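Every protein chain except one is present and positioned as in the full complex.
On to chain A.
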Amino acid sequence: MFLKNVFKQTLLVMSMAAALGTSSLAMAADDTIKVGVLHSLSGTMAISETTLKDTMLMLIDEQNKKGGVLGKQLEAVVVDPASNWPLFAEKARDLIEKDKVAATFGCWTSVSRKSVLPVFEEKNSLLFYPVQYEGEESSKNVFYTGAAPNQQAIPAVDYLMKEGEVKRWVLAGTDYVYPRTTNKILEAYLKSKGVDEKDIMINYTPFGHSDWQSIVADIKKFGGEGKKTAVVSTINGDANVPFYKELGNQGISAEDIPVVAFSVGEEELSGIDTKPLVGHLAAWNYFMSVENDGNKEFIKKWKEYTKNDKRVTNDPMEAHVIGFNMWVKAVEQAKTTDTDKVAEAMIGQEVPNLTGGTAKMLPNHHLTKPVLIGEIQENGQFEVVSKTPEVPGDAWSDFLPDSKNIVADWTGKETDGKPCGNFNTETKKCSGQKYE
């Protein structure tokens, strides 16, 4: 036990020292508010999640310079769940029980979120989850600051239908819960728009797939049958690089068969040769290239903080910025860090987002977000080709038969007065939080 504590302390001191320099370490522990940061710093997800840890440390540092929250300084408690899903739950329990954090910012993959969910519910603590996800969930203890499917996938398909006059669809994804659920929703949506079954091709590949030749050849054949075709890609992680390379090698350009991706952002593009990707699309709620004063300032701060002029910003970072600012406002308003009071104060909070609009926390614990479609440029940035006004996030998709009658409302207004995350409007029953 002693050793474990020492280890954790060292880890904390090290990460703080690395992040903050030597400035604000001399703070006594009891007059601080602790904030948990639960992102993988090693393993496969480290590539994406380390950036979010740095973002949180920057935001906390900045808030402390402004005088902290409720007159107290904030203290980041950084733990490393190492891309190991059960370890996420263990680390979350440590953060809540031992470190007594007021709130936790963390997780990336859906499976890690599902792993920590019971812990946050049992211990009644708050989690801010910053990544676009498949929806079909609303927990009292989680605030979803990333996009729900109706804030990313569906508007992207709408754009291609309208602007690209696309008639045939390839839904390609990595084989796990997020792509499978998203594609289920998209398939139902496309059919509701009159797309024929034989004009939809669905394909799943394992994590880290690298031999794309036959799949790309199939896509080429499927797209060569006279109708304009597009690929909706939920391919995750580094499998994207050989996929786009193969597209380029087989001579499929974005003008022939555009690929719209939901998991490819500035961070993912920063390490690769983007020439073969130019013109392919991505749908997010934020792009680094958006011209806006708030965004410009954020990028400047981020580059100064990381002391690296080449660092890029991305969508989940913006989600953390919004989530953190909302949490600060909610705590100030509730005048306490008590979970229930803060959760109540969170709903209806409004903070400016980085693209010039306003993010509002809805009663279903999702945000209002604008949907941006961007085309990949040669410099690894996106050029925005379409932007919608703010869309309210929908926790339960209207296009799946199982969830179309389900609503979430933690104020209880739409759920017969009793706050509920999955209320069936037909049977008038709340099915409890264990609904999967």
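As a convention for this text, a residue touches a chain if its C-beta (ideal position, glycine included) is under 8 Å from a C-beta of that chain, and two chains touch if they have at least 3 such contacts; residues count from 1.
Note that in this section contacts and distances are computed from a predicted model.
Chemist: Can you match the unshown chain of the complex to its UniProt protein name from these: "Urea transport system permease protein", "2-oxoisovalerate dehydrogenase subunit alpha", "Cytochrome bc1 complex cytochrome b subunit" or "Serine/threonine protein kinase"?
Modeler: From the choices "Urea transport system permease protein", "2-oxoisovalerate dehydrogenase subunit alpha", "Cytochrome bc1 complex cytochrome b subunit" or "Serine/threonine protein kinase", the unshown chain carries the UniProt name "Urea transport system permease protein".
Chemist: In the full complex, which of A:118, A:242 or A:294 touches the chain missing from this view?
Modeler: Selected residue, touching the omitted chain: A:242.
Chemist: Determine which one of A:165, A:332 or A:416 touches the chain that has been left out.
Modeler: Answering carefully, the residue with contact to the hidden chain is A:165.
Chemist: In terms of residues, what is the contact footprint of the unshown chain on chain A?
Modeler: Against the missing chain, chain A presents residues 42, 44, 46-47, 163-165, 175, 203-206, 208-211, 213-215, 217-218, 224-226, 238, 241-242, 245-246, 248-251, 253-255, 258, 271-273, 276, 279, 281, 375, 377, 379, 383, 385.
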